[in-house]
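Missing here: one protein chain of the complex. Every other protein chain is in place.
Order of writing sets the chain letters: A, B and C. Residues in each chain are counted from 1.
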Amino acid sequence: MEINILTICYLIGSITFILGLKMLSNPATARKGNLVAAAGMTIAILGTIFLYTDEAGNGLHNHLWIFGGLAIGGVIGTLAAKKVKMTAMPEMVSLFNGMGGACAALISLVEFNHLSHEIQLTGISGGHEGKVLIIALGLIIGSVSFAGSMIAWGKLNGKVKDFSFTGQNILNLIFLALALAAAAWLVIDPTQAYLLYVIFVLSLLYGVLFVMPIGGADMPVVISLLNSFTGVAAAFGGFLYDNKVMLTGGILVGAAGTLLTMLMCKAMNRSLKNVLIGSFGGNKTGAAHDGGEQGGHYKEITLSDASMLMSYANKVIIVPGYGLAVAQAQHVCHELEKILNEKGVEVIYAIHPVAGRMPGHMNVLLAEADVSYEKLQEMEQVNEEFKTADLVLILGANDVVNPAAKNDPASPIYGMPILEVELAKNVIVNKRSMKPGYAGIENDLFYRPKTSMLFGDAKKVLQDLCAEIKTV
Amino acid sequence: MEINILTICYLIGSITFILGLKMLSNPATARKGNLVAAAGMTIAILGTIFLYTDEAGNGLHNHLWIFGGLAIGGVIGTLAAKKVKMTAMPEMVSLFNGMGGACAALISLVEFNHLSHEIQLTGISGGHEGKVLIIALGLIIGSVSFAGSMIAWGKLNGKVKDFSFTGQNILNLIFLALALAAAAWLVIDPTQAYLLYVIFVLSLLYGVLFVMPIGGADMPVVISLLNSFTGVAAAFGGFLYDNKVMLTGGILVGAAGTLLTMLMCKAMNRSLKNVLIGSFGGNKTGAAHDGGEQGGHYKEITLSDASMLMSYANKVIIVPGYGLAVAQAQHVCHELEKILNEKGVEVIYAIHPVAGRMPGHMNVLLAEADVSYEKLQEMEQVNEEFKTADLVLILGANDVVNPAAKNDPASPIYGMPILEVELAKNVIVNKRSMKPGYAGIENDLFYRPKTSMLFGDAKKVLQDLCAEIKTV
Amino acid sequence: MLNWITANQQIIYIVILMIFVGIEVIGRVPSVLHTPLMSGANAIHGVVIIGAIIVMGQAETDNFLALILGFLAVILGTLNVVGGFVVTDRMLEMFKKKK
Partner (left out) sequence: MLNWITANQQIIYIVILMIFVGIEVIGRVPSVLHTPLMSGANAIHGVVIIGAIIVMGQAETDNFLALILGFLAVILGTLNVVGGFVVTDRMLEMFKKKK
């Protein structure tokens, strides 16, 4: 009886996960989708606690421990998620992802212990191949996901620096191969319990070294990949307990996460392989020559001229980029928008899908400063509007307005759709120097006749602009 | 051993069906998708013939009969499918669909016979509930699909006329309820073998009466619905034999077919319920008043004036509609296009998604006359082009150019996107009278100053036009 | 009923997942492909032929009812499969770009 109700709970769980994910991929239903999946998860968890029975018909005990764990995890999780600053959310996701991986790895450790006991008691070491294999694979992938996520988390909050040496890729593969070999050996002879810890350590090492050399800016892609790893780890748990909700939920995330990782790469016009083992074809340092070298000529504009231009414009389009986020200038930027509005100037924001360092970065950033959602326009629409703008103000964006993506087939970003700012009458670019952005390449836009440069830290420059415009 | 290979064959079959359907829904891959699914089907069929074994390990016999049936069905099927005229394809689909339904029904009949034998021999009539239920449901849905498809086929080729009487819906429901009741009885007492034939006959009757009152023009929707019914019937076969490829293939088509049916209705801006039990809110006759009644004023144009206009135009856009198909005027239409081209006039076709009486009707029709695919433009693109056209020639289209869909919220077609022919400089409409089209409503376009009417059968008018233009 | 659910939970999962797949897989179809898609799906449900083959192959050689009905079922099923795929192919032939 109870087991039947539990089956239904799990069925509901699986369906809500699918529906939730589906709704999450549509802006209109995304928030509800998250709640739907959360509701299904709650049903599956409560069902397990109260209705689960093993083959002999015994229910679970240790309820105090279980609820204790749930309470502790729940409180910490909620607080952490509520307190974290908007722009630090990817770090948080990485951290939570690591917890899931660790959870999967711990389950494997405990379950193997059980099995060892059993083997010692009965003296039979055969017939366990399937179970041992699942345990070992779950351990490997859970540990990789845990270690990798921790490194990604450290990189995003600046605690871990990029680190690579020649032959690292080969060393990585050797670690992975050793872990797999140890797993194979364990399957053949499950009495060698120490091998499990060998696997554990090797997998952790692999996870660390796998993420170490990848640039901090690529972490969102890496987190998405590790996310799908943890999904697969959860699926192994499903195999182990013959538990359908773990199995389906895990596979679902494994598949969706893999696709999502590829979609993210595609939005940046790169391949996954390129993200994982080479930075823009490995010629990053080569292409990243300083400004001026190009020998071109660029115009500077003074603060007062810039504020004049803005005050007397009819329509200003602001293009925010990574630099705005770094300078934490979103609040002053909103301030400027309000001052211009008071002067009767229309202001909108042009949001490129990969501006910043994570998908939706600019949306999150500007939302934090209370910029109204209607003023944010996506690339396709706004590209139609540039021609009606008197002025485009580029704040710490670079690659997303680089015309080379359109004109220069040799450029590493060739083919990426860009914001076509040159359709506007005037373009003002704010950045600190002529240095290139993420892709490490020159930007011709800065040398075009329509463009004027306004050097300085975004926050500082915007504050000065606000002050100036008020006096106009 | 064999059984394992068969499992793999079935797995391959299921996967190819999914991939095939996915590819079929994308113009670039559609044709390959069809072949992929066909290849999977071949593997599943050959696997069954050579590798299938029952629980006792016996393979199939009667190979001669089986190959005989395959050969006969294969030859007739290929010939019929190759010979049929392009525009008669929906009829053909309906016929094939009926065959599938009949096949499912026959399987149920034979399997029940087996079961009856067994029950007589062993004297045990209990414990068969599940199997009997599956057999009975398979029989019902297979028969409904068969009978309904035959009627749909008859309607499309004009052999069966619409036929309805008051209370028909209620009578239909009674037949269906009786069939289900008989099935329930049979499950309880499977020795009452005659009940199976009662179910059979009731289901056939229901199928006939269900489709009878629906207008011929709605048959594509009905066929799509019956298509998904047959899918469900195949899935019941999958349950019966615990056969995964039948089960998954059937459910796949059942689900996709249902969605497709709804998509088709949506493209016509109607609901499924509306298609099945009422024609445009049931007021078809009410709204279908004759032309002239509106009291408006319309202009006629002579053949020679029309040919003048065309010969001296730079760009002519042809809007084909149902009338062109009825008149079988696609070949002359292509003729006209060529003559105009020779005179240096650019000609393109504007294809509305629901022009004609089945999705893609116009594409199929014009392709038959060898009109090049590049000249067919879909609604979204061509709506941008009308403003560059000197003349729009409407050939037997009506609803798809009715401005009421845009302007009149009270109109039954309000909300359907239309071809915006009025953006062009001149509009010539060819039809036989001022009578309305499928939706049974007036069309204001005919009374607009830009519009001139050119009455007559499309084929005749086009022939005359060709002759005239040659002399210009 | 409840016991049945647990005993058959895998089948239930397969059915539900298949429904999701069926719906998602064709969700993006443009309307001009509606007819070929319907036709292709029509051919796929011809998989019911496999049931007919099993019926036929298991019929005792003296059970004429089973033989004849089974034979008929094989023919009809084949019509569905072969005719369905061929007619779909012909329809799609007309959609290919002539370059």
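Following the convention adopted for this analysis, a contact is a pair of C-beta atoms (placed from the backbone, for glycine too) under 8 Å apart; a residue touches a chain by one contact, two chains touch by 3 or more.
What you see is a predicted model, and the numbers here were worked out from it, not measured in a lab.
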Quiz prompt | Partner chains on view for the chain not depicted | solution = A, B, C
Quiz item: Just one of A:M264, A:I301 or A:I469 touches the chain that is missing; which is it?
Solution: A:M264
Self-check item: Candidates A:I119, A:L156 or A:L247 - the one touching the absent chain
Solution: A:L247
Practice problem: Kindly state which of the options A:T78, A:S164, A:Q381 or A:S433 is in contact with the chain not pictured. | Solution: A:T78
Practice problem: Taking the full complex into account, find the residue in A:A234, A:L454 or A:I469 that is in contact with the omitted chain. | Solution: A:A234
Quiz prompt | Missing-chain contacts mapped onto chain A | solution = 13, 17-18, 20-22, 24-27, 30-31, 33-35, 37-38, 41, 44-45, 48-49, 52, 54, 59-63, 65-66, 68-70, 72-74, 76-78, 80-82, 84, 86, 89-90, 92-93, 95-97, 99-100, 102-104, 106-107, 109-111, 113-114, 220, 223-224, 227-228, 230-231, 233-235, 237, 239-241, 243-257, 259-260, 263-264, 267, 351, 353-354, 358-361, 363-364, 367-368, 372-374, 378
Exercise. Since one chain isn't shown, list which residues of chain C touch it in the complete complex.
Key: 10-11, 13-14, 17-18, 20-21, 24-25, 27-28
Quiz item: Where does chain B touch the missing chain, residue by residue?
Solution: 1, 3-5, 7-8, 11, 14-15, 18, 22, 244, 248
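Assume only the chains that are shown with their structure count from here on.
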Self-check item: Chains touching both chain B and chain C, listed by label
Solution: none
Quiz prompt | Interchain centroid distance [CA atoms averaged], chain B/chain C, Å | solution = 17
Quiz prompt | Whole-Å gap between the CA centroids of chain A and chain C | solution = 42
Quiz item: Which parts of chain A, given as residue numbers and ranges, touch two or more other chains?
Solution: none
Self-check item: Sequence positions of chain C contacting 2 or more other chains
Solution: 20
